[in-house]
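Below is one structure, written out as structure tokens, with a few remarks after it.
The complex is shown incomplete by one protein chain, all other protein chains being positioned as in the whole.
So, subunit A:
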Amino acid sequence: MTWLIWRQHRTEVCVLGLLVGMFGIALFVLGTQAHDLFPGGPARCAGETGVSEACAASFRRLDEEYGYVENLLAAFYLVPVVIGAFLGAPLLARELEDGTWQLAWTQAVPRMRWLAAKLAALAGVTVALTGMFTAVLTWFRQPFDAWEGRFQYDAFDLEGLVPVAYALFAFGVATAAGAILRRSLPAFGVAFGAFLAARMSVALLARPAYATPLTTMEPVPVGGSKDQAGHRAVPGFADWMIEHGYADATGRRLSWTEYYELEGAANRAGTNLNQFLHARGIQQFGVYHPADRFWAFQLIEAALFVAVAAVLIGVVVWRIRRRMI
């Protein structure tokens, strides 16, 4: 079986391995240079920002010289689906479209053993390739994470455990779609669509609700800059801000219309906005998830996608055990 699986899937494995290798090496080379900006390590430097002039300079250089790479990383959102769907779609669909399932399942290897070997091998390759790529990417992002935190979409979705779970999810969708549609290419398309839909809805709707967010509420300081951005109510840069705004002295949240009326009133009165707000007891609030929830959130999201993948694989196993194909 090992030889057969390798012979049947070596093209996909080699192409994916080559792509992962190429991008991995490119990231590693760039990442080494970026890491060299921080002789003491980016994490330690981030703690000193604002204090150490050298660290601030390092982060400035990081942004200037490697910021473009960080922006390009968005393309790697699709790495898990490419790996998972590319390996999962042909697993059954190719046998079904070529008629070779009739050949494969009438040899002396019982079909459940055949299926178990194939699923284990290809899911294993999916995990290994995605895992290796994610490890390099997570390492590459260390200096950026030290500066920006890991909870934003451009970090959380590319690092840690979740990419591997996304890849398994894509693998499960592609395999199940291949079993039902009996064609590789449509199965790949379904996996792609399902991946985008599931990822977007989970990231935007489900993820903020994995835990009850914390809320801070404090009076607008008298000093500080005049513009809104200066009023960041979140305690740390690495926390994940869900919502922020203003509330009156009793803690009732103001709508933005109400806030703009206040701003207009301050302008007409010709007073400093902060002083104006402070005098009226206006508070600023922030709803956020603290940075130390990163791994808990990673685990929850990974479990979610792996569970869906397991259900889909279960459907495939059930169909084949019942000889519905």
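For this structure, a couple of remarks:
Going forward, a residue touches a chain if its C-beta (ideal position, glycine included) is under 8 Å from a C-beta of that chain, and two chains touch if they have at least 3 such contacts; residues count from 1.
As a working rule, contacts and distances are computed from a predicted model.
The unshown chain of the complex is recorded in UniProt as "ABC transporter ATP-binding protein", chosen from "Protein-methionine-sulfoxide reductase catalytic subunit MsrP", "ABC transporter ATP-binding protein", "Cytochrome bc1 complex Rieske iron-sulfur subunit" or "Insulinase family protein". Screening A:252, A:268 or A:322 for touch with the missing chain picks out A:322.
In the complete complex, the hidden chain is touched by one of A:98, A:218, A:243 or A:261, namely A:98. If you put the hidden chain back, the residue from A:35, A:111, A:182 or A:278 that touches it is A:111. Seen from subunit A, the chain kept out of the figure touches residues 1, 3-4, 7-8, 98-111, 322-323.
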